[in-house]
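A single protein chain has been omitted from the complex, and every remaining protein chain is retained in its original position.
As written, the chains take the letters A and B, and residue 1 is the first residue of each chain.
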């Protein structure tokens, strides 16, 4: 009786998982199939088999000066990469500063960061745009990178991680050995935090890669646009550019890099989140 | 010992300084600026700038008279449609993935695949959905060729269809992420507890409801709050799916889309006032997050101690 019950559960679990995986993968499949078909083919309706226009579409995407997709991918990599590095490093630094040292404003600072944790970026978008314009940083990639230094959510994650995995006695030991404070952080704390940094680096990278709202406000020139802005302008492409095969190809090209990165690092994502979450 | 750490205190200030400097420049100054302009009439007519003229609370009042609350309700509904299935599925999957007795083949494969949709930028995902579910799109062709439907379904022509699509997209994009979070929480539970429950003859359903669920409550609430914040900020998906108009009948217009339409007409004053309202709502949510994450009593031991003390007192009195 118990045996049939559990084997029924196994079968049921597999069915649900396969169904969900199908949903997740189906869209990728359709996207890639469509990217291989010409506009005229697409007009005739959906087909499960790939077409012959893969290279043709790829060439169209690569050579279109009004949609500099490869330039966009490069910009996105720069912005996301820098953001990920700055964000994880400074969040760790802030978390360590609040975790390892006793000082007057400590509690107030911690409370403040927790309070701003959930502030939506859109609320200050207007002011942010004006500020950036005044600073002469309009149409520059810098305002997309620098603010990531102050990321309350990443800070919070780092802080919990430190609580669970950095004994203060280790810091004391380093001091006795004559290690400077900054040196201690870089040489001893950072290596301990590696798993947390890896996870947050990937999350920040993905978040920044997919960010649309702020870049759309800040970026003006074509050669500084990031991938999400280019994708958004696709739907606005008017009659001259209306080639659906090309549009699908552009989306494919835009998501392939990040999927490769994810597949390579998926081990860390799944294992890393587990590490961070065990705290409770 | 205490004296020593005071000596090191300046390092603490130094280490948290970059965070605060950047925060004050890039977030606090804009916030003050935004609040200031909310009291002004300030927009662009054609390519001429009107204002800024001080008009007091007028922007706030006219927003109260606008459909802002309706858009708030839309946002809530859209969030619920996506969130409820998301949390249910995520809980079930987390339980399955962490259940040692349940042998799932290719567990690693499934774990990787469920997170994939989260990688696609919302705008590209929405664009894909838009083409897939258009009246003459692939989904309709497949359903028709399978003979399940006779006439194509007009997904984006009805309130229900559009909202379901948006909800479905949000579900698909985030359930993997939530599953991984919850999985981490479940794995944090000591194996002893599960073993003890096995000895007591718990079946898997009982174990889930009486042991797993209560023990992962903190992470569950964290997921809930972060999802509410995400829901409040919902923008890309409905914006692109409905071409910025929230059709049909503006029923899929979210608060941030409403904000965006003011930003589009360069109506700095009105957008500022709307931002302040959004800030207040976020502030209330902040408070809850703070209360919850600052809970020093995750395992209930202090509460239990208090209760014991209370009973002690009662006994003494009685």
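Throughout what follows, a contact is a pair of C-beta atoms (placed from the backbone, for glycine too) under 8 Å apart; a residue touches a chain by one contact, two chains touch by 3 or more.
In the analysis below, contacts and distances are computed from a predicted model.
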Under which of the names "Multisubunit potassium/proton antiporter, PhaE subunit", "ABC transporter substrate-binding protein", "Ion-translocating oxidoreductase complex subunit G" or "Fe-S cluster assembly protein SufB" is the non-displayed chain listed in UniProt?
"ABC transporter substrate-binding protein"
With the missing chain put back, one of B:255, B:270 or B:285 would touch it. Which one?
B:270
Given that one chain is not shown, which residue among B:111, B:163, B:207 or B:262 touches it?
B:262
Go through chain A and note every residue touching the omitted chain.
39-40, 43-45, 63-66, 68, 220, 222, 233, 235-244
Touching the unshown chain, chain B contributes residues 43-48, 50, 66-67, 130-131, 134-137, 152, 154, 156-159, 243-245, 247-250, 261-262, 264-265, 267, 270
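Everything that follows uses one rule, which is that only the chains that are shown with their structure count from here on.
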Taking each chain's centre as the mean of its CA atoms, how far is chain A from chain B in angstrom?
16
What does chain A use to touch chain B in their complex?
6, 9-10, 13-14, 16-17, 20-21, 23-25, 27-28, 30-31, 34, 45-46, 90-91, 93-94, 96-98, 100-106, 109, 111, 113-131, 143, 146-147, 149-150, 155-156, 181-182, 185, 206, 209-210, 212-213, 217, 227-228, 231-232, 234-235, 244, 247, 251, 254-255, 258-259, 262-263, 266, 269-270, 273-280
Show me the residue ranges of chain B that touch chain A in the complex, using the header's touch definition.
2, 5-6, 8-16, 18-20, 22-23, 25-27, 29-34, 37, 89, 92-93, 96, 101-105, 109-125, 127-132, 136-138, 141-142, 172, 175-176, 180-181, 183-185, 187-188, 204, 216, 218-219, 225-226, 229, 232-233, 235-236, 240, 243, 256, 259-260, 263, 268, 271-272, 275, 278-279, 282, 285-286, 289-290, 293-294, 298
